[in-house]
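Quick notes on the structure that follows.
Missing here is one protein chain; the remaining ones are kept as they sit in the complex.
Labels run A and B following the written order; every chain starts at residue 1.
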Amino acid sequence: MTKPAQKPVLEFGTVKPGARPWAPLEERPKCCEPRPFVRTEGLSVFYGSRAAIREVSLSVNRGCITALVGPSGCGKTSFLCALNRMTDLIPGAKVYGRVELSGEDILDAGADVVALRRRVGMIFQKPNPFPLSVRRNLELPLREHGVRDRSAIEEKVERALRDVGLWEEVKDRLDAPAQALSGGQQQRLCIARALALDPEALLFDEPCSALDPLAAGVVEDRIASLRGRYSVVIVTHNLAQARRIADWVALFWMIDGAGRLVEYGSSKAVFEAATHPITAAYISGIRG
Amino acid sequence: MADALTAPVAATPARADGALRETAALVAVWGTAALIAGVFLWILGELVWNGVGALSWEYLTSAPREAGRAGGIAPILVSTLAILGVCLAATVPIAFGSAVFLAEYTSDAGRFGRVVRTSLDVLAGVPSIVFGLFGNAFFCRTLGLGFSILSGGLTLACMALPLVIRSTEEGLRAVPREYRMGAAALALSRTTTLFRLLLPAAVPGLTAGLVLGIGRALAETAALIFTSGYVDRMPSSLLDSGRALSIHVYDLSMNVAGGDRNAYASALVLVGLLLLVNGVAGALSALWRRRLAAP
Partner (left out) sequence: MPHPGRDRALLWTLRLFAVSSVAIVLLVVAFVSGESAPALAEVGPVRFFSDPSWHPASGFFNMVPMLAGTVLVSAGALLLAAPLGVLSAIFLQFYAPPALRSYWRNLIGLLAGIPSVVYGFWGLVSLVPLINRLHPPGQSLLAGILVLALMVLPTIALLSDAALESVPAHYLRSAAALGLSRWGTVSGVVLPAARGGILTGVALAAARAVGETMAVLMVCGNVVRMPEGLFDPVRTLTANIALEMAYAGSAHRSALFVSGLALLAIVALGAGFSEAARRKVVANG
């Protein structure tokens, strides 16, 4: 630890000195009128014979940040994975129902998974940069998707890194191994890697929970800054985080051995006027 | 770790019979270790003591005379390397292909994967002399390759295959799952994922597999007796019979009176070659890991 000791602890995040930690929510969303980007209808995910989620119908609105909250094991991640067919990679996983993106059912056998995953990127709980240099981490997917021109690649790399506030930190060591970066930097690199492909939506699976609080704050700010430009779905255990950044909140709960969608609405509605008793109990910290 | 946990416990005073048992165990364990190390040193010492005198540059570069009692082992070294080359040329593509298939495309429950895995287990258990019989019947006779370096190398390839596949597969499976998920989320093709991410990360496993395969091939004798044959002349093509180093050791010690001195030297060369392969592979693997890992 070489940092000076008198450095303020609370320099991160959206909490300003003097503000109440839970400031009353303004009636977001302004930036994103409720226009659906992805719609699921009766979506169920099974692992073998066990249902992870059952009959979830929900619309994710374009340009908004939608938070999926609820206790562990209630199917939030399964729901997220179904949205860009990462469920294909889980042995024994079966998906039923409809997931509609621009009017097409992406669960259809004939759907173009490659195109889907380019449109809908994903960031995982544990930062997973490839064991390559910082630059190569961004270059590899770009080249794969047909960007060959050197200057175009360099421009996209820089833009993506600036977008996540990493450019100034790594511009002098683009050829250093990505795994030499700190955890928070690695996670922002992963976000940059997804952004470089110009997706329309980004799925985050608890992106901050493997990071220390300072780094988590930085990453959270970056995610919040995506509002309006990308549709964002974020799984989080952290209600305070959902309250800070989400425009829409969906609460999942385990009912009869399977994850169900209990409540879905604007952040203000869910946090301040929950209709379902489970939601009210969960929000106020009585359950969960 | 185990030591740190158990050491202070062992130091606590115990009842007399317990202490006696503890001492007996200590003696047995250390005694076994000393015995094993002693025999190892005996074997190695005997080889070096008796073999190093006969070893010279000339021994490595001249042809054997008087059935190997005099002269060197040059043609035998050439045949050995040629057999090894044939074996590797056949093993490497098949083994890497199969390993990638097993690790990346089959689950433990899948049917085809299970068939392949069982086949490999069977293959790994087949005695080398049976491979010799098979090689003689299939490569030498049915395919008409005769007693040749080609027959011997291909027979060895069948033997080395399960070892190399296993180790390569394990290397691939040890690559973190996060890389595959990350690659899929970026819509990378499986080909790119494999060649750009997984194989580079699996190199230590691949090397270990290759070393095992080379070790097995160099050490093998029984499978070569009736496939590559005994001829100790310099081979002029892969279809010539060629005597492997291990067969040379066998022949000198069993069939040639007065061949012991050169048998020691040949055995020393053989063990030296194996050590060399191990050492080089270990160094390469460490180098690669250092390059890959974060500083």
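Everything below uses one rule, namely that contacts are C-beta pairs under 8 Å (C-beta built on N, C-alpha and C of every residue); 3 or more make two chains touch, one makes a residue touch a chain.
Keep in mind it's a predicted model, so treat the numbers as computed, not measured.
Only one of B:G53, B:P127 or B:P176 touches the absent chain when the whole complex is considered: B:P127. Here one chain is not drawn; of B:L60, B:A222, B:V256 or B:L284, the residue touching it is B:A222.
Looking at B:R21, B:R65 or B:R177, the residue that reaches the missing chain in the full complex is B:R21.
In the complete complex, the hidden chain is touched by one of B:S167, B:T207 or B:S246, namely B:S246.
When the omitted chain is restored, the residue from B:L55, B:I73 or B:C158 that touches it is B:C158. Contact between chain B and the unshown chain involves residues 1-3, 5-7, 9-10, 12, 14, 18, 21-22, 25-26, 28-30, 32-33, 35-37, 39-40, 42-43, 46-47, 93-94, 96-98, 100-102, 105, 112, 115-116, 119-123, 125-134, 136-138, 142, 158, 161-162, 165, 189-192, 194, 215, 218-222, 225-226, 246-247, 249-250, 253-254, 260, 263, 267, 270-271, 274-275, 278.
Heads up, the rule we're going with is that only the chains that are shown with their structure count from here on.
Centroids built from CA atoms put chain B at 48 Å from chain A. Contact residues on chain A toward chain B in their complex (touch as defined above): 84, 86, 88-89, 91, 113-118, 121-124, 126, 128-132, 140-141, 144-145, 177, 179-180, 190, 193-194, 197. Against chain A, in their complex, chain B makes its touches with residues 107, 109, 176, 178-189, 192, 196-197, 200-201, 292-295.
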